[in-house]
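Missing here is one protein chain; the remaining ones are kept as they sit in the complex.
Moving on to subunit A:
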């Protein structure tokens, strides 16, 4: 009898080209995504070695990190950003790689467009020079972020050298309470496990709560696996997955698709397979969440008090904890509800899909934003933007005083024009609240799209359930 294996192990083992004692595995990569920030030095490496791309059909490119989210038809104003996007254009042309450039109907955040176009499929290995590549794991594949030297490896050989991580199962059962979204689930898990609690592991999310989620919600969860240190997280594919994929541009079509589905149905962890670690949570314990500090592990239920140093487990954490609260301008022991905010950012590879935009539109329909707050809604892709306009969401947002922009990473990372000014508070649906992440000295509260929409209306940190009662 063959050994019972986890889904992760099955996919990994099926992609090992060479396993050699004392060496990391040479792991074959089915799909490689690139963008303008982490690829130029990799292409330079190929030039220095005088080699081409191993299989151009397995790499797709888009411009997302540096792009403006207004007036995308005009040249990028900032010279260095423009140069980086132009360099991507030249490299893709020179090496024969398909590019979804600014203005292309498929352009968008790399982790939004892969699934949307059906490039992301179950059972694959997927990499990208971006830590949020873990997003794609929602389709039951092994997807993880890599550095630029590894991007070069993949371009040159379609493989990366990797140590096989340990496996962790996170099981969540039960039904979710009112106002609780996938974002709250993952912020809750990270708060429980800490920003480093899953380092060295690859996660499989399972249980009835996970199974009940849409693909969009599953992507939000897998997206933030890296925020607790995990290389990635995956969810076994099921009917929800196949229904999402059917008819997508680059997914197999017609009978080929149905044949593929039969193979994909086998992508499950065997009964009796062992994980290195199993963690279980009860969905009933999860409430709308928010972060108060400067790493995604510093999260609480929105109705809870901010912890104080007396509640920390280790004395060693004091200095970093206090530095964090000082940066955020918050007091240990105080309530976060009612804290005034200045900006609302609804976007990023975590929460910028149609489902997110529809939830926000439903919540704000017929309401108006608080006067002092600036609200940016940045769709994850050109297709999301088009769809939102087709459904008339742009009109709802406009009436509420929100601005629907064009796709890009935007205010998630303070690299393009969209930055939160120093000292200002932003409630954000993105994935990182690090110091300066949204712009130098900016202060970030991570939360769900519903919580962000609620704060946009009231102008302060709000329990979304209070607005849902009315």
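To be clear about the criterion, a contact is a pair of C-beta atoms (placed from the backbone, for glycine too) under 8 Å apart; a residue touches a chain by one contact, two chains touch by 3 or more; residues count from 1.
The definition used in the following text is that contacts and distances are computed from a predicted model.
A.B. asks: Name the omitted chain as UniProt records it, choosing among "Spermidine/putrescine transport system permease protein", "3-isopropylmalate dehydratase small subunit", "Fe-S cluster assembly ATPase SufC" or "Na(+)/H(+) antiporter subunit C".
C.D. replies: Listed in its UniProt record, the absent chain's protein name reads "3-isopropylmalate dehydratase small subunit".
A.B. asks: Just to verify: which one of A:70, A:163 or A:178 makes contact with the chain not shown?
C.D. replies: In the full complex, the listed residue that touches the missing chain is A:163.
A.B. asks: Which residue among A:175, A:208, A:243 or A:320 touches the omitted chain?
C.D. replies: Among A:175, A:208, A:243 or A:320, only A:320 touches the chain that is not shown.
A.B. asks: Out of A:130, A:204, A:355 or A:385, which is the one that touches the chain we can't see?
C.D. replies: A:130
A.B. asks: Tell me where the left-out chain touches subunit A, residue by residue.
C.D. replies: Missing-chain contacts on subunit A: residues 15, 17-18, 22-24, 26, 28, 30, 37-38, 40-41, 44-45, 49, 51, 54-55, 65-66, 80-81, 83-84, 87, 129-131, 145-150, 152-153, 156-161, 163, 165, 195-196, 199-200, 226, 229, 231, 295, 297, 316-317, 319-320, 323, 413-415, 422, 432, 434-437, 440-441.
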